[in-house]
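Heads up, one of the protein chains got dropped from this complex, but the rest are sitting where they should.
After this line comes chain A, so read on.
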Amino acid sequence: MNRRGHVAALLALPMLWLVGIYIFSLVMLLITAFWTTDPFTSKVEPGFTLRNFEQILTNPAYLSTAVRTLLIALAVTVLSILISIPLGIFMAKIARPWLRAVLAVAITLPLWAGYLVKILAMRVTFTDNGFFNWAMEPFGVTGPGFSQTTVVLTLTYLWLPYMAVPVYAAIRQLPPNLFDAAADLGSGAGRTIRTVVLPLIKPAIIAGSVFTFSLSLGDYIAAKFVGGSTQMIGSIIASNINLNPPIAAAFSVVPIAFVVIYLLSVQRTGALERM
């Protein structure tokens, strides 16, 4: 077989997966967004209408839900970054090997548990009679209950490993002499992190943020179980998926658009090429 044949054979399965299953089903879904639904039997009827998109843009409830979901996803991403950087520096540069191993297990341990189990664990933690209020009672602090705050905390808990692992790996690869040089030049810890560490691990942060951001945008189970009355984009899709699939399909374009805008904006920083 010639070289081209080898490449084709190598790519056959992934391309079949990517085009045949992944892209095809997505395109089919997006086409549905232009179809209509019989208002009574809720049967989907092929056709062409922009009404579904018009509804998303004109219905204040839909708009506010989209904005709320975007803010939640950004908050989860920022919180994950704020936790991951000091954690990564400590693990990679300060902790002894045994402690590093313990922390590595602790970060990845939640990945072993089922997604729903983790959300229910957060639900139990944040009920009024739950662990959080019990532990914080001596300090006179009461928890956020089921609210938007709890949704952000829960999603951060769920997706943190996707940020912490790449950030830690990137910091580990930083040569120790960079830190020494920074110290020799009179830079304090804060300045070293800001001017030396951050620029070098930016690709890792961006890689992690693609996960935390897009996974949070698509989630609705957390809002359902720990959000109280919080509604996210996923809640609207879930409510409509059986009754009005076209509007659900139209709404699923919103997180896709957010992610595309996000990727384009980080691409402009040049970070994606170094990933």
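We adopt the following convention: contacts are C-beta pairs under 8 Å (C-beta built on N, C-alpha and C of every residue); 3 or more make two chains touch, one makes a residue touch a chain; residues count from 1.
Please note the rule applied: contacts and distances are computed from a predicted model.
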Just go with whichever of "Phosphocarrier protein HPr", "Spermidine/putrescine ABC transporter substrate-binding protein", "Putative OsmC-like protein" or "Flagellar basal body rod protein FlgB" UniProt uses as the name of the absent chain.
"Spermidine/putrescine ABC transporter substrate-binding protein"
Contact residue for the chain not shown (choose from A:A33, A:I72, A:I107 or A:I236):
A:I236
Give the residue, chosen from A:P39, A:P97, A:G140 or A:P199, that touches the chain omitted from the document.
A:P39
Among the options A:W35, A:F179 or A:F225, the absent chain makes contact with A:F225
Interface residues of chain A toward the undisplayed chain are 37, 39-43, 55, 59-62, 64-65, 123-124, 127-130, 145-146, 224-225, 228-231, 235-236, 239-244
